[in-house]
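Starting off with a structure, shown below.
The complex is shown incomplete by one protein chain, all other protein chains being positioned as in the whole.
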Amino acid sequence: MARDDGRSPDQLRPVTITRDWLAHAEGSVLVEFGGTRVLCAATVQDNVPRWRRGSGLGWITAEYAMLPRSTNTRSDRESVRGKIGGRTHEISRLIGRSLRACVDYKALGENTIVLDCDVLQADGGTRTAAITGAYVALADAIAWMRKRKMCPGDPLVNSVAAVSVGIVGATPLLDLCYTEDVAAETDMNVVMTGSGEFVEVQGTAEGIPFDRSTLDSLLDLAGAGCAELTALQRRVLS
Amino acid sequence: MARDDGRSPDQLRPVTITRDWLAHAEGSVLVEFGGTRVLCAATVQDNVPRWRRGSGLGWITAEYAMLPRSTNTRSDRESVRGKIGGRTHEISRLIGRSLRACVDYKALGENTIVLDCDVLQADGGTRTAAITGAYVALADAIAWMRKRKMCPGDPLVNSVAAVSVGIVGATPLLDLCYTEDVAAETDMNVVMTGSGEFVEVQGTAEGIPFDRSTLDSLLDLAGAGCAELTALQRRVLS
Amino acid sequence: MARDDGRSPDQLRPVTITRDWLAHAEGSVLVEFGGTRVLCAATVQDNVPRWRRGSGLGWITAEYAMLPRSTNTRSDRESVRGKIGGRTHEISRLIGRSLRACVDYKALGENTIVLDCDVLQADGGTRTAAITGAYVALADAIAWMRKRKMCPGDPLVNSVAAVSVGIVGATPLLDLCYTEDVAAETDMNVVMTGSGEFVEVQGTAEGIPFDRSTLDSLLDLAGAGCAELTALQRRVLS
Amino acid sequence: MARDDGRSPDQLRPVTITRDWLAHAEGSVLVEFGGTRVLCAATVQDNVPRWRRGSGLGWITAEYAMLPRSTNTRSDRESVRGKIGGRTHEISRLIGRSLRACVDYKALGENTIVLDCDVLQADGGTRTAAITGAYVALADAIAWMRKRKMCPGDPLVNSVAAVSVGIVGATPLLDLCYTEDVAAETDMNVVMTGSGEFVEVQGTAEGIPFDRSTLDSLLDLAGAGCAELTALQRRVLS
Amino acid sequence: MARDDGRSPDQLRPVTITRDWLAHAEGSVLVEFGGTRVLCAATVQDNVPRWRRGSGLGWITAEYAMLPRSTNTRSDRESVRGKIGGRTHEISRLIGRSLRACVDYKALGENTIVLDCDVLQADGGTRTAAITGAYVALADAIAWMRKRKMCPGDPLVNSVAAVSVGIVGATPLLDLCYTEDVAAETDMNVVMTGSGEFVEVQGTAEGIPFDRSTLDSLLDLAGAGCAELTALQRRVLS
Partner (left out) sequence: MARDDGRSPDQLRPVTITRDWLAHAEGSVLVEFGGTRVLCAATVQDNVPRWRRGSGLGWITAEYAMLPRSTNTRSDRESVRGKIGGRTHEISRLIGRSLRACVDYKALGENTIVLDCDVLQADGGTRTAAITGAYVALADAIAWMRKRKMCPGDPLVNSVAAVSVGIVGATPLLDLCYTEDVAAETDMNVVMTGSGEFVEVQGTAEGIPFDRSTLDSLLDLAGAGCAELTALQRRVLS
């Protein structure tokens, strides 16, 4: 099956990670997966949420949002509506959990790093692009802290990358763009460490329930995709 | 490894499903997984959300909430705080998606069924109990509609059940209670159809990332658990 | 005049109070007035609101809410609407004031007891059922505290019970069910102590204004009803 | 017992009702009960709330609010806090119900009258002053409508007035000012028609529960007070 | 060109400033510019916002609001809508900035003065009337503080007054009433000190952009108007 943009089923879109995109943030990255563009900013704060004070442990949290015209039709601002939607909440939580998987809270000390992931342009896979880019911003923010001797140890114990996979017309595809995502029978987001283990597996049957062998083929695809993204992250950071 | 309540690793807690728990709802169920008690009410509405009008298709949606003292310490009401938290949003969306997997929208006609899942008492696995119970309430509501000839066809094309699995102290366990859930290194919620296919797979490494074989063992456990729950649903409905 | 359920005008519906309905709360009761079912949970907190700190005095507060499908037609969740309605506010405040009437703040010490009254099923008289049940939950919570020597004295100086009365078709009736409530020309909620004095009297002419003798007959009915409920509370607690 | 301002126990404060205080409203009144000053504005709208459309019946509703510095210490604006408090809700509902008692919905036709009662200065009894003043604004608005032949009949079938009574130091007092209200053991708000019947009776034991004879003496006082206010309303409107 | 109310283009409406309109506030003024009536209350608080604590400096802030029926058609309450509109925000900020221009924060000490400006009746120029009146309430509140020796020095270093000007039918007009404001091509609000300098200049082309000479003529008009208002403020305060 030929994909609209000519990719093979197991091929990522062109992925670029541009560091230091912002002047003020301790770490910042513009990550692009094809037409998807997410601005990831890491902010270092020398304190932790109330429930964690005095523990000696740090914290990582994330907020995800889309600009109103990042998509094909304009969507209302959540600030104007006065509340955050379920999808936004869900993705913010996913990004936070994913990045916490590569951090040693004790080595971080009582500091917080906030990852703001703002989608400037959306073409499918915004949450996985956000995780992949935010990891690089996080690494830069941690380097910034270590230069200033703010951390008792090295908090960065692993890396994380993420990719979407799905079944479109019975074919398992890697890194779905928007039109593929809409057409997918099954959609899965996979977050993996640099050492190839799973951090998150979220698979959803959009239409037709899927069997174990389909699940297996999707996990295989995702594993290869994440390995490629991990290699890119290393290149960009070195 | 012995579990606190003496269960074997692959054993469900005592599960009961009490139909017609409420006088007014078109379908209602009190579902209990051990100490977890969720009240599921299905409401039939003879219209659909604005974006679906004129399509001839129906809709299924769900709302999940916890009573403030369902848990060990009291939590503030979301109505008092004036907003719904991320976790609540996430679970409501999961329940809705799961139940939509067993319904034929066309056979439902332009009607909506709302599933309210209110946790009266929480001891782990509230979202999977909610899905398992809500399915029965949904089936009752559909039967109620069919008796009144409200549907053009039979909307119930499958059944769904759900269970949590996790790794505690390196052992894969089925149907975690609260203390196990807190101790779990990896936590997974699995929603399956009555015919044994996946609707949702949501696995999260709470501490240590997990490898493919761990994932496989958890899916095996979940498959067996869901089959048992499916059998119970059938018994209860017959 | 025969009532729909065959009761005489001065007869309560079957009332049951089930203690310890919840595993976690310090006091918990499922109270039923016929088809009205309210879950009352008492939570002990070892602090008081900011404005009361350092006074040596305790505090009692209450929150009332209805599950969306407790009623004949589903109502939207107040958490989803993002604000609490006037009726909910009004009833929460009534329950709080009523229960404060039976407590000695000094003997309670700087502790707070929160009463959560959640209506699982509504058939008229939910606020009076809530007060009657919450009193028992409160008594259990205070006993729990006294066993742990948390209070400087015995905070429970009285009991409270509540009942609705109203004029339907010119006849004064005790303990209105939903259909009677809707048909009532005048509706009154009366909260009384175990020693027969008034804590709250709230009478409203729904259609036709009422005269003094009507008011007197309603107060008589309510007095007898509250005495009966007081007797039941004592039986249940002993 | 001498009252601070030298009144006898059964004496109202000086009460003034100034009509046409605002240029734009269809009816408007500045009502003063001693130091309590409430601005009541009646707005005529040629439609009814959605749930009443097509019924041929009108509607009366009310909103109550206090200016931030109407009281001794400044209170935050509810608009700034982003939500309406329980007390505000409760009083708005009370005013609306009270005024609905003197209106024939059918004669009003499908029109709504909104009564805005804004407390400019508070010294006790703001809700009863608001009801007493709002009645006059309502009468003016109805006269305005009738001049324009907007109503199928005469909607004003009665009048309403309201007053507070309470027990201070064992003495029943009429029309409590703020310092008396704070000191009251029992506090009651009574709304009556011009023909001397009850519309609302709301009695609350603030400290000590009260017996039937106390209740009777308070109702006697309130009856006389409301009769006096009714006479004033008539004088002012003629 | 004759104005509707017979004024000449450079003439203010009748302006009155009534001090001590409220019993409780430390300073209070009812200011009237023709049919525009604004109640200004100054509240003294012996603390400052969190971000200013420990600085030794005071703070001045303001809140503006309109009663729902101050205008020709009723507008919804911002408290009911649950949020403050852009116009309200903008004017509150303008009033606060304007009054801060005449205060020495150091001489004020760590105290805050809140100016509440509530529009009772609106007929154009509510924000400029509010500033002009609030200055007098502020002066009274500062005098109140100085009598109690709350301030380290004399915080009142200048006075402020404000007026609107605009172009209607090519003619520059002073102090627009509502109908003139609606018809204006250009609308400008000018805040000036008692010594004739500018604090705020806010000019907006409502329809046709304006040139420099138009701007100059408007500033001339405003200068004369503010001088007149300053003289009135002095008279009223002496």
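Chains here go by letter, A, B, C, D and E, matching the order in which they are written, and residues are numbered from 1 within each.
One rule holds in what follows: a residue touches a chain if its C-beta (ideal position, glycine included) is under 8 Å from a C-beta of that chain, and two chains touch if they have at least 3 such contacts.
All values reported here derive from a predicted model rather than from experimental measurement.
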| item | value |
| --- | --- |
| Neighbouring shown chains of the undisplayed chain, as defined at the top | A, E |
| Touching residue (missing chain; options A:R53, A:R77, A:R148 or A:R234) | A:R77 |
| Touching the absent chain when the full complex is considered, from A:L67, A:A107, A:A183 or A:I208 | A:L67 |
| Contact residue for the chain not shown (choose from E:A161, E:A184, E:V199 or E:L229) | E:V199 |
| Identified contact with the non-displayed chain, of A:V15, A:L39, A:M145 or A:A162 | A:L39 |
| Chain A residues touching the omitted chain (full complex) | 22-25, 28, 35, 39, 41, 43, 45, 63, 65, 67-72, 74, 77-80, 82-84, 88, 114, 116, 118, 120-121, 123 |
| Residue ranges of chain E at the interface with the undisplayed chain | 83-87, 89-90, 92-93, 97, 101, 158, 188, 192-193, 195-205, 209-212, 215, 219 |
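Just so it is clear, only the chains that are shown with their structure count from here on.
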| item | value |
| --- | --- |
| Identified repeat of the B-C interface (over half of residue pairs identical), from D-E, C-D or A-B | D-E |
| Same or different contact residues where chain B meets its copy chain A, judged by the half mark | same |
| CA centroid of chain B to CA centroid of chain E, Å | 59 |
| Length of the line joining the C-alpha centres of chain C and chain D, rounded to whole Å | 27 |
| Chain A residues counted as touching two or more neighbouring chains | 82-83 |
| Touch-based graph of the chains, sorted into line, ring, star, complete or other | line |
